[in-house]
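Showing chain A:
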Amino acid sequence: MNIALAILWKDLVTEWRARERVIAMLLFSILTAVIFYFALPDQRPETLRTLTPGLLWTAYLFAAILGLNRSFALELENEALSGLALAPGGRGWIFLGKAAANFILLSLVQALTALAFALFYGVDFSSSALNLAAVIMLATLGICSVGTLLAAMAVRTRLREVLLPILLLPALVPVLSGAVHGTLSVMAGEGIPFSSVQLLIVIDGIYLVISFLGFEYILDE
Partner candidate 1 sequence: MTSPLLRLKDIEKAYGPITALRNISLDLDHGETISLLGPNGAGKSTLLRIVAGLAAPTRGTLEIQGTAHDRRAIGYLGHATLLYPELTARENLIFAARLHGVPKPARRADQLLEEEDLSPVAQRRAGGFSRGMAQRLAIARARVHKPSLLLLDEPFTGLDVPAISRLSQRLIELRNAGQSWLLVTHEVERAAMLADTALIVLRGQVAERLTGGELTPQNLSEIYAKALDLQS
Partner candidate 2 sequence: MGYAIAAYFVTAAALVAYGAALARENARHRSTVVQKAHRSSNTG
């Protein structure tokens, strides 16, 4: 457990000092919000409101991919990743540390992006902010668990960052579906539908187990 906390601390301190990752993710997702605005057929309020969940989660997915790639690109500097591979003990804890750090940084970006969407799209989240946060947390847990596992693999292949979205997006279709459904009904003020919560919890559980056990095998040569 200590290893996971050490890695979480290391990632957050590194990010706090460099701040490059959070800023890049934030600018990217807010920029996506703006671009979507121009991409929409018309700017009528109800069009914006109905499309917001889908657009919001699309921006989140791509910001997540940016952050996950960066999270392991940092480990490649000075081959620090081999330093992690050399550590004794189960590597699942290393996975937990990295996933937790990615989760915290992504949640920060998601919160600020939600504000940007609220501002640009005139959508009022405040009434159901708590429920929305819950849905976002649940989905982000799934994104960060399988995302951390796949990023650790993708960044060490010859395709580097290009491979991550190709590996990750098919795996996130169920998560996206659950997240968008949850967001839709939360924004409609009906609270979080049980079906979305159940789906997301099942996926999170599966991906956390696969990633925790699988990480053992991907740090080796």
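Candidate entries met the following condition: all candidates are chains of the complex that A comes from, given by their letters.
The rule is simple: contacts are C-beta pairs under 8 Å (C-beta built on N, C-alpha and C of every residue); 3 or more make two chains touch, one makes a residue touch a chain; residues count from 1.
Bear in mind that the values here come from a model prediction, so they are computed numbers and not experimental data.
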Among 1 or 2, touch partner of chain A in the complex: 1
Complex interface listing, chain A residues touching candidate 1: 2-3, 5-7, 9-10, 13-14, 17-18, 74, 77-80, 82-89, 220-221
